[in-house]
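For this view, one protein chain was removed and the others were kept in their places.
Letters are used for the chains, namely A, B and C, taken in the order the chains are written, and counting of residues starts over at 1 for each.
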Amino acid sequence: MKNIREIALEEHHDFVGAKMGMWLFLLTELILFTGLFILYAMYRVRHAAEFHAAATELDVVIGTINTLVLLTSSLTVAVGIEALKRRNRKLAKWMVLLTVLFALTFLVNKYFEWSAKIHHGIFPGADELLSRSQGEIIYFNLYYAMTGLHGLHVLVGMGILLWVYFLIARKPSEKVVVAPPNIEYLKGAQLIASKGEQERWVIDEIKDDVVEVEVVIKKDPKKAGVDIPNIIKLENAGLYWHLVDIIWIFLFPLFYLIT
Amino acid sequence: MSHHSHEEIHGIGYGILVLVWLGLVVLTGVTVVASGVHVPALAVVIALLIAATKSSLVVSYFMHLKYESRIFHVILLMGIVTIAIFIGLTFFDVLFR
Amino acid sequence: MASHAIDVQNAQENYLEVKGRWSGILSWIFSTDHKRIGILYLVSIAFFFIVAATIGIFMRLEQLTMGPTLMKPEVYNRLFTLHGVIMIFLFIIPGIPAILGNFFLPIQIGAKDVAFPRLNLLSWWLFMIGATLAILTLFLPGGLPDTGWTFYAPYSIRTGSEVSLAVFAAFILGFSSILTGLNFVTTVHRMRAPGMSFFRMPLFVWALYATAWIQILATPMVGITLLLIIVERLLNIGIFDPTQGGDPILYQHLFWIYSHPAVYIMILPGFGVISEIIPTFSRRTIFGYKLIAFSSLSIAIFGSLVWAHHMFVSGQSDLANIIFSFLTFFVAIPTAIKVFNWVATLYKGSIRFEPPLLFALSSIFLFSIGGFTGLMQATLPINVHIHDTYFVVGHFHYTMFGGTIWALIAGILYWFPKITGKMYNKKWIYVAWAFMFIGFNTLYGTMLYMGWKGMPRRYYDHLPEFHTDHVIATVGSWFLYTGILILVSTLIYAVYRGTKADANPWGGTTLEWKTSSPPPLENFEKEPVVEHEPYYHEEAIR
Partner (left out) sequence: MGASNFTNSVDNIFLFILAVSVALLVGITITMIYFIIRYNHKRNPRATDIPGNVTLEVVWTVIPLLIVMGFFYYGYIDYKQMRDFPDDAMQIKVTGRMWSWLYTYPNGLQTDTLYLPVGKPVTVNLESMDVIHSFYIPAFRLKMDAVPGVPTKMWFTVEKPGSYQVLCAEYCGDRHSYMLSKIVGMPQAEFDKWYASASAEIEAQQAGTEEAGAAPAGPSPEKGARLVKLKGCVACHSLDGSRLVGPSFKGLFGKTETVIVNGKEEQITADEDYIRQSILEPSAAIVKGYPPAMPPQRNIVTDDDIEHIIAYLKTLK
């Protein structure tokens, strides 16, 4: 049996810390795209007219549909997180699954969009493309680079959401530990242990001479339980997914709506 | 530390989330319609403003930033300022070459 | 899952003795203990450093004579690229944060570990994977890249060497660096011991904190830039390619947006080390604590405003040149504040002159030369003349090698007893210092001189008028190499045969000196409570 210090090190649940880590990571993703946005901005001011001309060739309808799909997927994942926080595991599962389905829809749409373009000989390095004006070449190269990288992020986000889905769908583990690393903190601390629905345990009977505590909570597997660490995993997955959405919010007008 | 377990429980209501989503959908409609404006410079500004509004909605509600502590706001601010610097200073080259 | 299997009874054991789930080498490469990861980095980084330094020696040998002798131009070009790539991406950027930062940041703030120990291990693995990929290019048909560490387009798009893989390796290394930064920021925010307010943090932690922000905010930029090089090469997405309407100058912007702030990723932790050493050996508190702390942040901020000073003759707009030249000068101010405060800290101290102090002060001296030459380069008309000459090569060796690496060595000497529990032979360190100091200035001082005379960099061969200078520089490199070899052998000898060091051999005041040498697995027997500012020397007159 592991002792409390081991658990503390292994499953050190600093939720705020984990979320902070995720936000910092999102910053790096933002900057990654900033590189491309810089290029877009610079080439756009130089080739404004050609960008406009090229943009007419994109299908605004598909673009709008995809925007709506992503927005809705953001909603579903947000609702899913909310549901899990309220220990409504069933709703959470459905919502995450729905989000994954939306992501898939987005990718399928993108696939059709890209293949239509490629079919018309508009893809990087194609003779048809290279015969156009410089601004148009750049526009389409950027289009492929930016939506491509974004698509990659959709794919990754989908994978993460699926993974979290399976974590949630799994039977909650026997043992739920929310013990902070230090015994001191346990004294008088509030501890949520989700035995069944939304139950709270308050531990305050730890005496001063206690140096070690083992927190093992047996759960009734028949009731819907939630592994608390999964909440933060879903929250972080959600944060990532929203970022993917935000990037699209900018890509959409910059590529589709500048006609 | 376990105090935050509080906050894990009290999230925001489903209703607000749906409202925000509705707002986003409406704004998407607006930006599509507004793209018909035939003043190029203005069109870009409008499109970017709407996109910024939309993303701030996503950030505040869907991403919960409104309910997070100050340090999270600082983190986001750092990112935005950095992006502004990177894009802004590059313009000094391209616009004046 | 992590490899911590701790037996409470034996918590007193130091981190080197702890028996975990794994044993032997596995107990290192799968350890999530920040101290073991620090040592992992130390060993791997030192290995790459020796490889790249040896390449440097070979480059000098080629320059010893005029005309083709030792190697062909295509070999030389690959060597300086490899030298630069290893030195930058595998050595100096991870250098101090990954080795000393990993080891001491948690201890100095009284934490048990970093915020994300497993992520920390992942960073090291990414580092190794990146390094392996970079080396792998040697065995592919195109061979090592031959572009210089800057990978300028369009040359990097056209050359037949294995740029794609090398660039991908750098991309992965970038992620390793980002994850370290992310870990440190979260650690500083979330893991400080009771009483450790921001203004009680040691300055080394402040420096790492500022560095971590640059790592997070700037590194993705080089990530995307290098990705674009890959897609240009493999998928023909011509974004910088002039034949497709691309603008090669924009590549340089993106590259330097990262790579200039990166030079502060390199130097800030070095400044942090110096800020630790000087008060310890002066036995007094540091002069201007807050200013030094904030100057780290302001270097980080100003440092992100000046990137295009690498592009004064690239063809960017004149206005951009003027603005970036102007902004560049501001970086000198926070640096000046640091230097003056360090010097002031010596004032009325009770100075113990020991090897770490010697190296720290030499680092200030050498870095100042690097900094002043930096100001010359920032002056527009001078830059027009000396851009891409050996003057620049001299400048960056003075800053990176003279500043950062001398500070790294100072830090290693300072914390060596804490890390290993052993003390080295100080006499030999002084001998090594003499060789290094003389060699260093002969080698790089001469480079400054010939650069001013007009010797371009990345030249396989040189014109007769530069021959004497090259010979002198090469001889200097032998002294330098000798010095470093003495230093390293002294330290390696001390690891095995050194005398036992006690917990606080230098009289330091920060938390790492309040635990045993080497520290126990969780750094402290009992979580420390902080009551003073970091450099509180009890015996000092107040």
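Annotations
Definition applied: a contact is a pair of C-beta atoms (placed from the backbone, for glycine too) under 8 Å apart; a residue touches a chain by one contact, two chains touch by 3 or more.
Computed from a predicted model, the values in this text were never measured in an experiment.
Touch, as defined at the top, links the missing chain to these shown chains in the whole complex: C.
Which of C:Leu375, C:Ile438 or C:Ala503 touches the hidden chain is settled by the complete complex: it is C:Leu375. Listed residues C:Ser31, C:Thr186, C:Asn321 or C:Thr474: the one in touch with the omitted chain is C:Asn321.
Screening C:Trp124, C:Tyr459 or C:Phe479 for touch with the missing chain picks out C:Tyr459.
Shown as candidates are C:Trp28, C:Trp125, C:Phe329 or C:Trp428; the residue that touches the absent chain is C:Phe329.
Contact with the chain that does not appear here is found for just one residue of C:Arg192, C:Arg283, C:His395 or C:Lys422, C:Arg283. Contact between chain C and the absent chain runs through residues 73-74, 77, 146-148, 152, 154-155, 158-160, 242-243, 245-249, 282-285, 287-291, 313-315, 318, 321-322, 325-326, 329-330, 332-333, 336-337, 339-341, 343-344, 346-353, 361, 364-365, 368-369, 372, 375-376, 378-382, 384-385, 387-389, 452-454, 456-463, 537, 539-542.
By definition in this document, only the chains that are shown with their structure count from here on.
The distance from the centre of chain A to the centre of chain C, each centre being the mean of the chain's C-alpha atoms, comes to 34 Å. A separation of 36 Å divides the Cα centre of chain B from that of chain C.
Separating the centre of chain A from that of chain B, both taken as means of CA atoms, is a distance of 16 Å. Across the assembly, chain A contributes 14, 16, 20, 24, 27, 30-31, 34, 38, 42, 46 as residues in contact with two or more other chains. Chain contacts: chain B has residues 71, 78-79, 82, 86, 90, 94-95 touching two or more partner chains. Within the complex formed with chain C, the residues of chain A that make contact are 3, 5-6, 9-10, 14, 16-17, 20-21, 24-25, 27-36, 38-39, 42-43, 46-47, 124-125, 130, 133-135, 137-138, 141-142, 144-145, 149, 181-182, 212. Residues of chain B touching chain C in their complex: 71, 78-79, 82, 85-86, 89-90, 92-97.
Interface of chain C with chain B (complex): residues 189, 213, 217, 221, 249-250, 253, 257, 304-305, 307-308, 315-320, 323-324.
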